[in-house]
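Handing you this structure, nothing more for now.
Shown here: the complex without one of its protein chains, the others still in place.
Coming up: subunit A.
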Amino acid sequence: MNVTYFIFFIVIVIGTLVITHWAAERSKTAHQFYVAAGSLSGMQNGMAIAGDFISAASFLGITGLVAFYGYDGFLYATGFLMSYVILSLLIVEPIHRLGTYSVADVIAARFPSNKMRAVVAISGICISVLYMIPQLVASGLLIRLLLGVDFKIAVCVIGILMTVYVVFGGMLATSWVQIIKTVLLMGGTLLVVFIVLSWVEWDFVGLMNEAIQQSPYGTSYFQPGNLFKHPIEKVSLILTLILGTSGLPHILLRFLTVKNTKQARLSAMSASWIIGLFYLMTLILGIGTIALVESEVLLQADASGNLAALLLAEVVGGDFLIAFVMAVAFATIIAVVTGLVFAATSSFAHDIYFYLWKQKRVDEKKQLQIARMVAGMIGILSILISMKMETSNVAFLVSLTFAIAASTLFPLLVLTFYWERYNAVGAYTTIITGFIVSLTLVVIGSEGYGLVQLANPGILSIPASFAGGVIGTITGKKDEHSYQHLLRKMYSEKQEAAPYD
């Protein structure tokens, strides 16, 4: 292992552990543990959301996709960005007003039965864990690729780190790890972008021409159709990406960590700015990669394109820059998986243990203790599962996660917030239809057994879950009070200062 690489890794690990130590001293109450006592400002929270959201797959993967496929690769990125419009328009404010510690709190505000809470909590945990495992596996593969260490060791190191952050630091450590990751990622990417531009004497048009010349697609590099041959596939993917984000519990949870709805909207806005700028920079990086790195080298290193950014860094900056970019990628991985562990933990400890199992009859100390234990268990469990999945197709799991999120939690939230006639039966049918349809389609789709030529089931499963919700609502009995009840809860001034501390 290269000394330079190693030093940078150590810096990231120590830096984040210091933050965790600092946060651990402040995570004494459940309120502090679950939502950092609402102490983050909108800007900080926006950075944390971006940190939660931009995975290593976006940083390294999108650069590679742009390098390989040009326009279509960038289209992928726009899907991620656009999802924030939906999120901040439809979801952020009600979530902030209704939620205390978890997404199930929000739904329980309208349908306060334990069964409903259980269903929402379980689907939340499913989504988080389903998303966490491919992230862990991918990061293990990545670390193996970058540092040459064994896959299992890589997964273990990342898994243990993420567990430590959550167990000791709670939401505060998670948030700060994510904020620092965002700063590093944005700063690092910007630096590499400038170096790339200086390499071509600040001539961006020249760089684009060079890219066209180097790309195997030639002039069609900047035109659609290189990655997605099928228009339906394209629409389905983008739809899933756009709507799926609003159904990811670890993103939704982040809106509970700010003081008021204004800050919550501000955080969604700053997050979308950061994410937007970031994807613009990956576009430049991708173009730079294809222009400056020889395409044989690119293909040889990793056919999926994950090493594109690193190869670019090697060309323009040598070992030092590679080490820095790797450290950024490492921080990125850690921040995302930490957020996921946290989401699964809060769902389990708050909804299942505190509400369903103990019927709220647990004191705060015990509650925190259990939350920490659950975090530890989820961490260990995901490490064990991920270690077994070295050779399996994790892209399958990612598309499954997004499909499930987009067709269960997202329709459930939208219908709960905005449809007066909606009732508990409808809520159950929404979740169940969405879950079954998306699962079936992924399994029989081209990522699964290949019975149907559809890799992304969103285009079918999302409408199906909405339809399921409507049918369920109509067959169920009318319940008009729940919506008025919800509105009252939402707009009667929520206490800004939390009563817990």
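Everything that follows uses one rule, which is that contacts are C-beta pairs under 8 Å (C-beta built on N, C-alpha and C of every residue); 3 or more make two chains touch, one makes a residue touch a chain; residues count from 1.
We take it that contacts and distances are computed from a predicted model.
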Undepicted complex member, UniProt protein name, chosen from "LytS/YhcK type 5TM receptor domain-containing protein", "Cobalt transport protein", "ABC transporter" or "Probable peptidoglycan glycosyltransferase FtsW": "LytS/YhcK type 5TM receptor domain-containing protein"
Options A:Gly317, A:Gly379 or A:Gly434, residue touching the unrepresented chain: A:Gly317
For subunit A, the residues touching the chain missing from this view: 3-4, 7, 11, 15, 18, 187, 191-192, 194-195, 198-199, 316-321, 324
